[in-house]
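Step one of this worksheet: look at the structure below.
Of the protein chains in this complex, all but one are displayed in their positions.
Letters A, B and C mark the chains as written, and numbering starts fresh at 1 in each.
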Amino acid sequence: MRIGVFVCHCGTNIAATVDVVSVAKRALGLKDVVHAEDIMYTCAEPGQAAIRKAIEDKKLDRVVVAACSPHMHEMTFRRCVDNGGLNPYLFEMANIREHCSWIHTDIPVATEKAWDLVKMAVAKARRLEPLWSNEVEVNKDVLVIGGGVAGIQAALDLADAGLKVTIVERETTIGGVMAKLDKTFPTIDCSACILTPRMVDCAQHENIDVMAYCEVDRVSGYVGNFTVDVRKKAAMVDWTKCVGCEICVQKCPAKAPDTFNVGLEPTKAIYIPFPQAVPKRAAIQVEHCRWFTQGKCRVCEKVCPADAVDYEQKEETVQKRFGAIVVATGLEVFPWEEYYHEYGSGKIKDVISGLQYERMLSASGPYGGHVHRLSNGEGPKTVVFIQCVGSRDDSVGRPYCSSVCCMYTAKQALLTKDHCGMDTEVYVFYIDIRATGKGYEEFVKRVQTEFGVKYVRGRVSKLYEEEGKVMVRGFDTLLGEQVEIAADLVVLASGIMAANGAKELAQKLSVSYDEFGFFKEGHPKLRPVETNTAGVFLAGACQAPKDIPATVAQASATASKVIGLLANDKLKTSPMIAIVGQKDCVSCWKCIDVCPFGAPERQEVRPGELKSHVIETVCQGCGVCVATCPVNCISLKGFSTDAVLDQIEEALLS
Amino acid sequence: MAIKYLSGDQLPAFLGYVAEKARVVAPIKSDGVVQFQPWAPGKDVELDVLLAKQSPKAFVFLQSETYLKFGYRMEEPSEVTGDAATDGAEGGNAATEAAIPHETVEVEALNEASAQVIFGLRPCDARGFVQMDNVFGGYGGFYFDPLYNARREATTLLAVTCRDPRSTCFCTAIGGCPAGREGVDALFTQVVGGYTVEAFTDKGEATLGFSALADASDAQAGEAAEVKVQATTKVDVPFTLEGIRDNLRANFEGQAWHDLHMRCISCGTCTYVCPNCYCFNVGDELVECAGERYRTWDNCFNPLYTEETSGHNPREAKFSRFRNRFSHKFWYYPDKYDSLLCSGCGRCIVHCPTRIDIREVLRVMGSPATVAGGSSLAAHGTAPAPSQAADGEET
Amino acid sequence: MSRQDHIREFATAALAAGRVDYVIGWKYGYNQSEVVPAFVKDPADVDQLVWNPLCHHNLVTFLKRKMPDPLDAKIGVCVKGCDSRTLVALLQEELVDKDRIYVIGVPCDGVVDRRKLEKEFADEMIHISFSDGKVGVTTRNGETKEFDKDAVLLDVCRLCRYPNPVYADDTAGPPVAEPDRKHTAPDWTDIAEYENLSDDDKQALLEQIYATCIRCFACINVCPVCFCWDKCVNRSRQPELVSQKVGPKENLLFQMVHMFHVAGRCPSCGACDRACPVEIPLYLLHRKMNKELYDMFAFEPGVKLDEKPVLQVFDIKDQFGE
Partner (left out) sequence: MAEETQTSQAGAQAAGAAPSAAPGDSPTVGTAASGGPRPVKIIGIVCNWCSYAGADTAGVGRFRQPANIRLVRVPCTGRVDPLFALKAFEKGADGVLISGCHPGDCHYSEGNYYARRKFELLERMIHHLGIPKERFQWTWVSASEGQRWQQVVTDFVAGVEKLGPRKGRAL
């Protein structure tokens, strides 16, 4: 065996704390090591060239690079080794930067540890064997989870590229949060006017299949070949017949909370969220329907001209196959009522959330755009906006900035003046104004100057009712004095959280997520729309709070990534998977029991003799079976038991 | 030479005397288990229990011994790198120009064999060594094992006559005897008040310089002789050796092997407690540049014993391993060394987890009766089942 | 009718009916102080079969893959309570073909520890008899002694919670009275003394104990739930988990391999303890393992057919290590 060891200075990142030269020198004393050198920047072209040269000159059959984390450059060096004419899997990396030079300061200590890490890597290298990846057919259909603006944008881009797209939306209509907005900042153009045409495009696009009122139950398989169980929830209305005429909604005698209008006014037990819904189909909220709760009524059934109502309808699960998955599950508004008791916990009628205010402003909302006090219906003379409710607030476990509140508050302040007259007193309590987008700062300035909205820097400590007013007690940190305002209406800029069930979905997709339930991107800088699970991509607020332009941009970026992926007819699978040494298999089938992916199967090796066999394309290389196999006859390529034990032994040798 | 006499109370003193020049190994009881152990003053030698669990072979033929240490030295790089960090983007190239290192191997042979005296073993145990001598090089010396022979050379065997052989003893059946001399350097025989001592070899002689050793009286000598006769008559002769090789050969395919091996669990107990079994295995262990070569006991019930690299194992079936053990002791080995590989101590019977009885096996397979093969188990070696009454538990 | 008669009767019937190729029971060995596994093929031989407190062998061992001869033999087997649990453990994982076995359950009220008796004599025992709670021993030289059976029971029997087979096709006679301890949590006092040792004392003791191991594989080959047979990783050279060298470290590791591989499947039948020719107290490990598994999952191996060994499955609600 002929191993080459390359120790990287990484400028001073490593060399400042680790004596890379001595490490390289000592490496020549290791068994099978026939070449060792230190290199300034191994990942740079000159460094890679040196590796290729050494492979050539010294006829290396294993390469060890001691540098940064394999998560950073393993792929880079695999490619380099490959170009050097060596099988890319005959390469091993020692992480002497993240795991050594960056966390230690004492040079002798760090050097000694680096030396151990190099020895361990060499020990593992001895156990490496050439591997060849395998090619699998790619399914070119794409699943988009979530029918908000992100999902819609991604779907349309993908569909236009000729890919078949399925949008799964858990509500009865696509549109998401954007459909609930009145206007958009900073242009004050009508949100619905720009969104609904795109919604219609989705409905009409030959390559797009909109599955509304559905949920993703189970995801199995792997990039290029996902199998997804989609559960169609029971709408109790046969959507193949329903024409969305809304007669049933008018006639329905039972009231039910209206989630689309954020609970401002009740809707009916059978409902269609809003006039431009896509698909425009009715659904029954059974827990509020008289037939289901009291066993009488069936009015909708009687009045339905298409006789679409079907009380017997059961939910059903359909299985679909996809090559890639785009997650666009969007956001949820922070439930301020549960946390901000000083703001009345929602008991004060005239204190509402920003999104409720959007519905109040909206011409297609429950009040036809008439801004008024919910307590008495009068138009407000004084309106107070409070920012960062559920954002930048550790006390409620929301340290992050929701990034859109500053702007939508400014927009709503402006619209208030517009709806209620310029003489309306409008105050905004803020901590900082974050107006980083194109034209945003200018917009805020206009709101302050042209529209005379009064910005008060400070937090509101208390809201309470007094003589039919909502008393707003806060502190103006610029004037350094207590302020108290008697408001008619208070609007809270409630923050953004990940959609309900985001964590559960993440687990189904086995992608990672942060403590707040936002999905984790592959790399914050370099892989912003990918996840660590190949074939699963992100779009919109499910990754982090963003405004519409950012969301749309990310959706298109994701679409292009997916298009890039599915441009291949075949995909290379990782060869670092489990393989059964059938000679030693005792046919106990424990591997089949424990495999999360169903990769091992019973194979008849000769008549009547069954042995375990791992299906290469299904195996994801986790190695659970390897640890379970009592005879250790399953080996995980690249992580063989011998390799692990040798590393341990080497580390302890010194 | 003259028979000597050692009074019982002088035994510790005698061992102490011997221990001055050599390590003394003797059967010693700890936690109710009698095993051969290094003796030290104050430790009681256990001679009432006839046989220690294991034969003393482990003190000459170690169960596990490292006999070679080796190390690889990689040639140092011919050039020492300059301060590479200053060499700019190209890096130091510390060793690119250095000659390709090559390995040199250093080897260190280990073989310590210090003088030891094994006291209190039985003639059958001693005979076991003689049979191992054949294999390890005494015999014709066509293969000479330095490890074994060095220790054997340095070892003196002071055997004790079996006063009271057990029902599982069958030394006489294979040409041995409770007072056998084969392999014995000096023989102790328990008589009233002490032991008579006879040295058969110079080695034995050498241990008898102990001052308290007196010449045995005729009475004592006579008593000893009587003890030996008595003991010998006590040993059963459960099978005959006559034609046993031919019969084993003839019965090679016998169905009876299948019947007899049924309760065998293919462990190695019988071979590891046996004073004769000598099979071993060799292994290397290497970590980085330092390695060692060791050998350990192996046995014919170990699947790897015959497994081939391909994975094919000619003795995959349990019965074939079982058959091999007995065939080897009474057929293959005799063919080669013209002696048996068994000294009749019966340890394999007593310690077998399922009490497989070598005597029963030889009765069946060693006799021509079963050439036909279809022997039934009932016929052999099973004590008659008790009457209902005797089975008290159940009445 | 005695249990012994029942066993003989069931055996005769099964053989005669061709339901099995042979029946595994117990018979006397080379003398009447020893009982050994009996393999009866011919109805004429069933009279060899005995049942008494010497019948310690767990015959389920002989159902393990590679053990039957011929390999596809239809086998009748006698099982005590503890034995039946090992059988269930095998059945849980389909390591034994249910259709190829016929199980004769034998309710058992305790097996005597022959080694305890042995240590009472320098001479060799040649006959052991039983009558109302007494054990009578005769040695080769005619010495006789009587013991209380309870005083010479196997330790595992003192703590037994399942004296009646948990799985059987036919049962030899009426069940024995269920002990009270069946209804309380298991009793682990047998390892308490060891557990109370200091870390250093434990290490020292283990070192001493495992220095005597001769790696004969009796414990592993006799273990009824240990089914890898020739392929045991303890023998494996690649990967070499356990060095082939013999020493306290290696020998202890060797046993830990066994322990982990039978974790959740070993009901502590004690077969390994009894098989060990050098009398290593293996129960120190497998009893502890079962204690911990019980503590973690309230799980007892080999009791319910429809269960899976606890390490073969998981529960998202497990609460460990948080």
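Heads up, the rule we're going with is that a residue touches a chain if its C-beta (ideal position, glycine included) is under 8 Å from a C-beta of that chain, and two chains touch if they have at least 3 such contacts.
In this text the structure is predicted, and so the values were computed from the model without any measurement.
Within the complete assembly, A:L645 is the residue of A:V243, A:A550, A:I615 or A:L645 that touches the hidden chain. Within the set B:K43, B:R73, B:R181 or B:R245, the residue that contacts the chain not displayed is B:R73. Only one residue from B:C289, B:A317, B:C342 or B:I356 touches the chain missing from this view: B:C289. In the complete complex, the residue from C:A122, C:V176, C:M256 or C:V303 that touches the missing chain is C:M256.
Within the entire complex, the positions of chain C that touch the omitted partner chain are 195, 197-207, 210, 241, 243, 245, 248-250, 252-253, 256-257, 259-260, 263, 285, 288-289, 292-293, 296, 310-311, 314-316, 318, 320-322.
Chain A residues in contact with the hidden partner, per the touch definition given at the top, are 25-26, 28-30, 69-72, 95, 97-100, 102-106, 108-113, 116-117, 119-120, 503, 507, 510, 512-515, 520, 532-533, 576, 594, 596-597, 620-624, 626-628, 632, 636, 639, 641, 644-645, 647-649, 651-654.
As a working rule, only the chains that are shown with their structure count from here on.
Comparing chain pairs A-C and A-B by the number of C-beta pairs in contact, the larger count belongs to A-B. Centre-to-centre spacing of chain A and chain C amounts to 54 Å, using the average Cα coordinate of each chain. Here the spacing of chain A and chain B, counted between their Cα centres, is 69 Å.
In chain C, the residues touching two or more other chains are 229, 231.
Among all residues of chain B, none touch two or more other chains.
Contacts from chain A toward chain C in the complex involve residues 584, 586-590, 593-594, 628, 630-633, 640-642, 645.
Interface residues of chain B, counted against chain C in their complex, comprise 31-33, 35, 48-50, 53-54, 63-64, 66, 164, 166-168, 258-259, 261-263, 265-269, 272-273, 281, 283, 285, 294, 296-297, 299, 301-304, 307, 313, 316-319, 349, 351, 353-355, 357, 359-360, 376-378, 381-386, 388, 390-395. Interface residues of chain C, counted against chain B in their complex, comprise 2-5, 27-32, 34, 36-42, 44-45, 47-53, 57, 61-62, 66-67, 69, 115, 119, 122-124, 126, 129-132, 140-141, 212, 214-218, 220-222, 229-231, 235, 237, 243-247, 274-275, 277-279.
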